[in-house]
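Notes for the one structure printed next.
Here the complex is missing a single protein chain, while all its other protein chains stay put.
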Amino acid sequence: MSEFQIVIQSFLPVYTLLFGAVILLILDWTIGKKPVHKHIMPSISIITLIVAGYMVFIRPKDPSSFPGNPPLFYFGEFYAYFSLLAITAAFVIVLSAWKDMELELSLGVFYALLLIATAGILIIAGAMNFIPLYVGFEVLSISTYAMIGFKKKSRAAAEASIKYFLLGALASGILLFGISLFYGATHSLQLTSAVNVLNVIGTTKPNAYGLFVMALLVVGVGFKIAAVPFHVWVPDVYKGSSLSVTNFLAIGSKAGGFAFVFKIFLLSLITIKSGWAPVWAVLAILTMIVGNLAALPQVSVTRILAYSSIAHVGYILIALVSYAHGATEMATIGALYHLMANIFMKGTAFTVVLIVVYQTGGDTLEHFKGLSKRDPLTTFFMTIALLSLAGIPPFAGFFGKFFLFYSAVLSGDTYLAIIAIMMSAVSVFYYARIIYVMYFQEPSEANTETKTYPRFFILLFALTIGNIALFFGALFLTPQLVEFGSKVAQELAQFII
Amino acid sequence: MGWFLEANFILIGIITILMAFGTLSTKKVMRAAAFLLLTLVGVALTYLFLGFEFLMGIQITVYAGGILILFLFSVLLTGHEEFKMDLEFAKENIVQILISILLFFTLTALMLSIYGNYQLTGNELVLQAQTKGLTQDFSVALFSHFNYVLPILGVLLFSAMLGSVKLVLREEEL
Amino acid sequence: MSSPQEFFGNIADLIRGIPRDIILLLNRLPYVHLDPENDVRGVIVILMTAILAIYGLTNLLLAPWLERKVMARMMGRRGPVYVGKFGLLQLIADIFKLISKEDTMPMTADKFGFNLAIFMMGIATIMSFAPIPWARGVVGANMDIGLLYVFAVFSVFPPAMLLGGWASNSKYSLIGGFRAAAQLVAYEIPMMLSILGVLIFSGSLNLMTIVEEQYSNGWYVYRAFPGLFIAFVIFLFASLAETERTPFDIPEAEGELVMGPRTEFSGWRYAIILMVEYIHMYVNVILVIVLFLGGWDVIPVIHGVNYPEFLWMIKDNRLIQFLAFNVKIYIGVFFVTWVRVSFPRFRIDQFIEWGWKTLLPLSFIALGIVVVYAGLLVA
Partner (left out) sequence: MTAIPIEYPLILSSALFSLGVFGVITQKNAVRILIAIELIINAANINFVTFASYNPNADISGWVFALFIIAVAAGEAAIGLAIFINVFRNFGEINVKHLFTLREV
């Protein structure tokens, strides 16, 4: 295969997504005013996503054949996994936005932005240099800013968008400054340069300069993945934006953010892991505690889920710490598995909230009262999602947490596992509260709407099946899972000489 | 030797910092944008001194000419707010002021700590840059090694354009 | 006694030598020490630019006169006749009148923005003379990024206009400022795109190189036909729009907006604005000539035609090059005036739409043609 063919084939998923986006825009321009467009646009997005998913599988077999010295991209297993993650997430969002967004004008633009954001995650996952990494990250961010503010008439969406934008722009500015200092120390923007180049940030332990670089990078990415204490925007933004976009923030954007974090910390800053491991450990503990405790008094289910999503960020951060402390394989498996489980759990939960908002006009616990009487199937799916979030078998959330906590135990950070288990126990309260409200309380007079939405039903059904299948997959296919995890871990580690 | 360039650089640097302070301390937002323009031009001139003329042109064309127009338009479209940086402001924000001063000194000390890393070879490169030719190297690098990143930049600008047009355009109801 | 050709060739070298001599002179003084080999670059640039800018400015006294005269003739009038021979000194008289006027500023104006706008525009226009090649080797600053530099300098105009319009605190000024900024931004894009075709052939942003390439391979206006011709037309229209000349003087639009963003400027400020406008127009004409009409090149080379030796001698003579360049500039100024007299003004919405919806796609088409042509040439 020639160099050109390899490049084209490697970028095919991204090209497919962009091609889909352009088709959507052309359609928006031509038939955007006709009523049929609200069905055509999501359908085309789904077709694009399926094709892009297929394209991920037919990428070149040898990822190191990508041209360039050193290559700017590496389309290996890590890339494949995160692309599938992103594409699955986008799939969920298209299905939930099908109803949620149907009254909006210029829908094609929305789906085009969604596809472009997905392409951004793919670029993050494939990048091996800070330049494509940062640009891909900004592709994701900028599309997300626009998606949040998409409902222009809604004050809440406007407010959410300005909050997310200001913090995101600040975070990316700080991140940039960190990268610039990193570049000054290592003389190269290649992600793996710090490993190979004589570096000024510290050979095994960071010196003052290394600490500062690390701090800037932690602050920058901390905003994006919403680790405490950089989480303040999460509840407001999740609440303010329309729920399908919230869904994207919770599952798609999060996957992209974590791909970014892993790229930076597990590749470029791995030499000074003794510096950042304690920092992330503290942040993980804080994130778990604050996320779970702050969720307790909330009455809005969106906010509960927002805080729970913060808490889950804390769980995934354990993987970073345990990776640094030696349990590389289990940490990798845990993080990757949990991000996939996250899509099924959070996707279901936010979709159910969306349905309830459509039925009753609000998302507080009040509106969830007696949901089982009105809409038993939806309630059933919601229950499974919540149980899965709480980490109760036989649902995917259990193994997600199990792998993560187990990796902490393996690496010797038992305190992290203990705190995480305690906090999981706390989290059961607020999940159980929603379940209790749904099953055992009578619906209030005003909320008697029993309308169901078949499109959501298909989505919820698929997500729940996926949720359970993921659990049994982990149960019965453990060797394959471990093999895959070790493959990805090796891929990350192969650059360290 | 070279005091002429150095003196010029110091002068431009001081002016840039003053202008940057102006953006934050001036009363009207419009003036802040005007100060930003001057800051950006100052930064562009430092690029010239660092041997990267091309980026000077780009910085003035894109930043000072393009982005700043966006700023001015949006300031005029979003109304003014008077803001005063005086003694009262300083009293209210004493912690923030101290933080930034501390940040400045820490950062300077840290960045100068890696000076030793550059002491030996850096000067030659700048000299080379001043005698031209590096712009060509730069464009060659841009279109060979970074060939596959440029389209991504196009995607980014495309999505920004889509999003901002959608957000600002006034649409009639269906 | 040397031939005129050599004589004028040496003049450039002589002029280039002056700053070095100045430095060597300065070095005799205590406390001043410049390294003529290394520090000389910045000084040369400044001095050469200054010399050529002064030359350009004196030239400029002629351009408005020419415009007035031509306009008057076309309208069946006689134009300025009283001051100096044929009214040649009319502009100087006007400037004296403006400078001696009272320096007024609206009471509610924002002083800072008001003055900044003027100074930015004034400095930017004078700086724009730096990289222009007047003849082979006669150039202020021979920079790699010449073309980009000119555009960078001119890109300060829209913010300055808007700032000036806002600072005068008058609704005519503000609306005019908005219009000016929108217009300048809208027409910068087709302008840039139309240049890309030229850059594909020249392979450099250096104006010297661009002209040299045309000198040996033919002017761009007829190469890659019709690609670069379309680009030339687009560039011509866009530069008329950039300089706010009729039929594109939307921001000014006396009927509606008095004088656009300049309404409140009077006295010496108005004199500066007048100068800025003329220089802007003048430099844009120069750009059109340098980019598409061969710059200082006298006789266009046609592919496959062998010229006799004496034609090449004419082409190589720097004096003739210099004169040819000036003649071209005056033809350009005449053309601009002609357009001004002949066409009515556009309406703002038509005008902006025309920029975005006609010129922009057209410049893409032109670029496509050039790319295909260049690709065939390579293959």
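Here are some notes:
Residue numbering begins at 1 within each chain, and the chains themselves are lettered A, B and C in the order written.
Just so we're on the same page, contacts are C-beta pairs under 8 Å (C-beta built on N, C-alpha and C of every residue); 3 or more make two chains touch, one makes a residue touch a chain.
All figures in this text were calculated on a predicted structure; none of them were measured in a lab.
Touching the chain that is not shown, out of A:Ser10, A:Thr287, A:Ser300 or A:Gln359: A:Ser300 (per the contact rule at the top).
Check A:Leu24, A:Ala160 or A:Leu365 against the missing chain and you find that the one touching it is A:Ala160.
The residue touching the chain not shown here, chosen from A:Ala117, A:Ile142, A:Ala277 or A:Ala396, is A:Ile142. Mapped onto subunit A, contacts with the missing chain fall at residues 129-131, 134-135, 138, 141-142, 145-146, 149, 152-156, 158-163, 165-166, 169-170, 172-174, 176-177, 179-181, 183-184, 187-189, 236, 239-240, 300. In the full complex, subunit B touches the hidden chain at residues 1-2, 5-6, 9-10, 13, 16-17, 20-21, 23-24, 29, 32-33, 36, 39-40, 43, 46-47, 49-52, 55, 58-59, 62-63, 66-67, 70-71, 73-75, 77-79, 81, 83, 89, 93, 96-97, 99-101, 103-104, 107-108, 111-112, 115, 117-118, 120-127, 129-130, 134, 137-138, 141-142, 145-146, 149, 153, 156-157, 159-161, 163-165, 167-168.
Everything that follows uses one rule, which is that only the chains that are shown with their structure count from here on.
Chain contact topology: the protein chains form an open path, each linked only to its neighbours in the line. The most centrally placed chain, judged by C-alpha centroids, is B. Rounded to whole angstrom units, the spacing between the C-alpha centres of subunit A and subunit C is 53. Averaging C-alpha coordinates per chain places the centre of subunit A 32 Å away from that of subunit B. Looking at the complex, you find that subunit B touches subunit C at residues 1-5, 8, 28, 30-31, 33-34, 37, 41, 44, 53-54, 56-61, 64-66, 68-69, 72-73, 76, 130, 132, 135-136.
The touching residues of subunit B, when paired with subunit A in their complex, are 106-107, 110-111, 113-114, 117, 145-146, 148-149, 152-153, 155-156, 158-160, 162-164, 166-167, 171, 173-174.
Listing the residues of subunit C that touch subunit B in their complex gives 33-35, 38-39, 41-42, 110, 112-113, 116, 120, 143-145, 148-149, 151-153, 155-156, 158-159, 162-163, 166-167, 174, 178, 181, 185, 188.
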